[in-house]
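Note that this complex is displayed minus one protein chain, with the remaining chains in position.
Now for subunit A:
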């Protein structure tokens, strides 16, 4: 941890020292939360890629999960006079002061992936995914796939009380309402992890007549689905055929499972939040068009028909 911290501060230092010498016409600072998950790492990779493609000089600062580091990074970006700031806020509160400083310096701030509890005139726009919509897409796919046949669903929830768990459950249930043939028979938390996903699925299988009673599994993230797929296999059933598997996130490993016919569908939480952010920024730079306060990223559905192996190869290198 300490090494990484030293490395991060060295990066900031390097950015401070050599930043002004760059010839690129647009300089953007990016304060990232850290690298707590594969998705986060992929977001960092894609943000850097997107910046490079557009010829944007990106100043990257890794906050190691600490808000104070993010505030420091933002102040250093302001001092350097960057053209814009991308911020993936680690927490929702406590941003008013530093955002005001950015506003006073006339530097637009774009929030990535998460929002803040601050007056919305303090930032230009927020690029996030709609968690409820993600659950909805997954639910719709299942309703369309089983097409009127009775279907008992087991649900692997995310960490109890976390907003993805609450919203992805809500969206899925919304999609199910009106389909009396679809019933959630068991719902438990798998803490977003493979180990717990496997353990909880084992108990679901035991509790529902060795799994004969289960027609589909809905997992709030792919990792739990990957764990659950192993549990289904070990119970002597065929995941993807005996039990349909639908989950959210679209991490590379689920595409491997889909290629093997063991998972059926996943809804993408795109790590490319920077693309729409840079587009909005370009429009603003060109003729001052203000983007809407919320830019919703696409929640794309992938199924076995989408050449999962090819997507796996494409996603593998992103740092997931």
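To be clear about the criterion, contacts are C-beta pairs under 8 Å (C-beta built on N, C-alpha and C of every residue); 3 or more make two chains touch, one makes a residue touch a chain; residues count from 1.
The criterion applied here is as follows: contacts and distances are computed from a predicted model.
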Name of the absent chain as recorded in UniProt (options "ABC transporter permease", "Cytochrome bc1 complex cytochrome b subunit", "YdbS-like PH domain-containing protein" or "Carbon starvation protein A"): "ABC transporter permease"
Given A:41, A:122 or A:295, the one touching the chain that is not displayed: A:41
Hidden-chain contact residue, picked from the options A:153, A:200 or A:232: A:200
Sole residue of A:115, A:152 or A:187 that reaches the chain not shown, by the stated touch rule: A:187
Residue numbers in subunit A that touch the chain omitted from display: 1-4, 35-38, 41, 157, 160-161, 186-189, 191-195, 198-200, 202-204, 206-207, 223, 226-227, 230, 234-236, 253, 319-320
